[in-house]
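Here the complex is missing a single protein chain, while all its other protein chains stay put.
Chain IDs A and B follow the sequence of writing; residue 1 opens each chain.
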Amino acid sequence: MKLSVVVNEGPYQHQAADTAYHFCRAALAKGHEIFRVFFYHDGVNNGTRLATPPQDERDIVKRWSELAEKHDLDLVVCVAAAQRRGIVDEDEQKRHGKDVNNIAPGFRISGLGQLIEAGIESDRVVVFGD
Amino acid sequence: MEDAPEGYEGGVVKKFMYVNRRAPHGTIYAQESLEVVLIGAAFEQDVSIVFLDDGVYQIRKGQDTSAIETKNFTKTFRALEMYDVEKLYVEKESMEARGMTVDDLNVPVEMKTSEEIGRLMEEQDVILSF
Partner (left out) sequence: MAILHTVNKSPFEKNSLETCLRIAIEGSSVLFIEDGVYGAMDGTSLNGKLSDASNRLRFYVLGPDLRARGLSEDKVMDCIEVIDYEGFVDLVVKHDATHACL
């Protein structure tokens, strides 16, 4: 089946990002396709390249990047939520005159339409939040 | 009987339900969930919005956020009709527990019992919670 996942909370603050990740990994192991992982609300913070968690803890951002690379996943960070919270790619950096961008590898910033499209194109949508 | 919507690229129309269970202003979930509805409207899917528990507070009349200096996004619920999003439901039990009637609300809604909300949920293809 084609599954899409929505992550509504940031890394570490809530378990949502962890559960979503484990769900994705299990789904892929079972041969399902993950059509898209959409990050909304504070979930956009899963996409910052600048996180430096302690060495003995899981690196949530890096874990998403690695899963995306291994399985060619589409990790989408909502542009409106990202703008509010300061998650920026090169385009957004130029568009808004920021001095830096911070999006992590494997993530892209796009509109809420991507969430609706995921709902239309997928067989199932699962939401992880608080 | 209204004309069938053109829908998304070749006519796929799915039933989307947006579930709102949180009060407005104390957290951003209510505001950002409304943003999904508004952007999603362009995809001409079959949309229902359900207000449960504290979610019913989102559509109360008379909200004035000037003293807390936030944008009063709740006024935008009145625009939903213009976006052809007209299926708004409140749970009877949630309203009664809070001493509210439909006269307290700023948009036209249909009051449904818990069981009716549950049955409506059963018809959905995509259920988004915030």
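In this section, contacts are C-beta pairs under 8 Å (C-beta built on N, C-alpha and C of every residue); 3 or more make two chains touch, one makes a residue touch a chain.
Values in this document were obtained by computation on a predicted structure and should not be read as measured data.
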| Can you list where chain A touches the absent chain? | 1, 3, 8, 15-16, 19, 22-23, 25-27, 29-30, 32, 123-130
| message | By the contact criterion defined above, which parts of chain B meet the unshown chain? Give residue numbers in ascending order. | response | 19, 21, 52-53, 91, 93, 114-115, 117-119, 121-127, 129-130
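Methods note: only the chains that are shown with their structure count from here on.
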| query | Within the complex, which stretch of chain A touches chain B? | reply | 6, 8, 40-41, 80-81, 111-113, 115-117, 119-120, 125, 127, 129
| query | How about chain B: which of its residues touch chain A in the complex? | reply | 8, 12, 14, 16, 28-29, 32, 35-36, 39-40, 42-43, 45, 125-130
